[in-house]
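The complex appears here without one of its protein chains, the remainder shown in place.
So, chain A:
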C-alpha cells in the first residue's frame, strides 16, 4: 500500500522507529517493533533529513546538492513505500 506524499509535508521518522548505523552490514538500518529496513546510502540520507523540520521539497533540494541527479518522484516514492 502506498500513501501520497505531498511536497510541502515535513516527514519525520515515527516515534517508535530508530535509525542507526549497523557496522556488521555497513548500512544504516531503520528499526521498529516489527520491522527492520536495511537502507542503501541514499535511503539513509533521505531518512536522516526526515526530522519534522525539512519539507519533502527541502529534502529533494538538499539531496540535489549531494548527488548529481535527484528526481522528485524517487524521494516521494521512497517515502510512500515506508509510510
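Following the convention adopted for this analysis, contacts are C-beta pairs under 8 Å (C-beta built on N, C-alpha and C of every residue); 3 or more make two chains touch, one makes a residue touch a chain; residues count from 1.
Criterion: contacts and distances are computed from a predicted model.
Participant: Assuming one chain is omitted from the figure, identify its UniProt name from "PqqA peptide cyclase", "ABC transporter permease", "Glutathione import ATP-binding protein GsiA" or "Ethanolamine ammonia-lyase large subunit".
Facilitator: Listed in its UniProt record, the absent chain's protein name reads "PqqA peptide cyclase".
Participant: Name, in rising order, the residues on chain A that touch the hidden chain in the full complex.
Facilitator: Contact residues on chain A toward the absent chain are 14-16, 18, 20, 22, 24-25, 29, 31-34, 36.
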